[in-house]
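All protein chains but one are shown at their positions in the complex.
For clarity, chains are labelled A and B in written order, and residue numbers in each chain start from 1.
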Amino acid sequence: MSIALSNVENLLEAVPGAEVAVVANGSAVLFFVRQSPAHIRERLEALAGRGVKFYVCANSLRAHGIDSDDLLPFAEVVPAGIAKILELQAAGYLYVKP
Amino acid sequence: MSIALSNVENLLEAVPGAEVAVVANGSAVLFFVRQSPAHIRERLEALAGRGVKFYVCANSLRAHGIDSDDLLPFAEVVPAGIAKILELQAAGYLYVKP
Partner (left out) sequence: MSIALSNVENLLEAVPGAEVAVVANGSAVLFFVRQSPAHIRERLEALAGRGVKFYVCANSLRAHGIDSDDLLPFAEVVPAGIAKILELQAAGYLYVKP
């Protein structure tokens, strides 16, 4: 997650105004709960405040027993992270795997 | 491999009828032998039965000393997995790295 956030931060510094979406699945969804470590949560909040979209996979939430009510308010739940990644690419987003 | 298979299963649930190809290289090729663990083999077989294509890299087979005769029947050997990934993208497939 730290690498993914650095990627986004570095991208926004290099290309201000870039439209960025992050899709979290697998254990990465653990970082999107309200009790997420402060140093991660603050970076997530700062990026959300700059317009970065954060999508969290419902399949992965279920696998980790996380209720969507426990998520940070800017985390948007999608039915399947994998489908969201493909949908974003089909919409013109370029893909990078952190 | 388990993550890759979940990706495919979740995608097919979210987008029934999606055309999916999996390219295995590196140590991932080990899962495509007939003696593969039953819980993996059964998921592979179920996906192959639903039309998912599985390509296995000949370079990686050679590196792991696996003969193509020992592979599961639906595993299609390609000379270079990396070239197959690019060929599929050039043909319009969207890429996801599990």
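Things worth noting here:
Quick note on the criterion: a contact is a pair of C-beta atoms (placed from the backbone, for glycine too) under 8 Å apart; a residue touches a chain by one contact, two chains touch by 3 or more.
Model, not experiment: these values are computed from the prediction.
Counting over the whole complex, chain A has residues 3, 6-8, 10-11, 13-15, 18, 94-97 touching the chain that is not drawn.
Those residues of chain B that touch the chain absent from the view are 26, 57, 59, 79-83, 85-86, 89-90, 95, 97.
Everything that follows uses one rule, which is that only the chains that are shown with their structure count from here on.
Rounded to whole angstrom, the centroid-to-centroid distance between chain A and chain B, based on C-alpha atoms, equals 27 Å.
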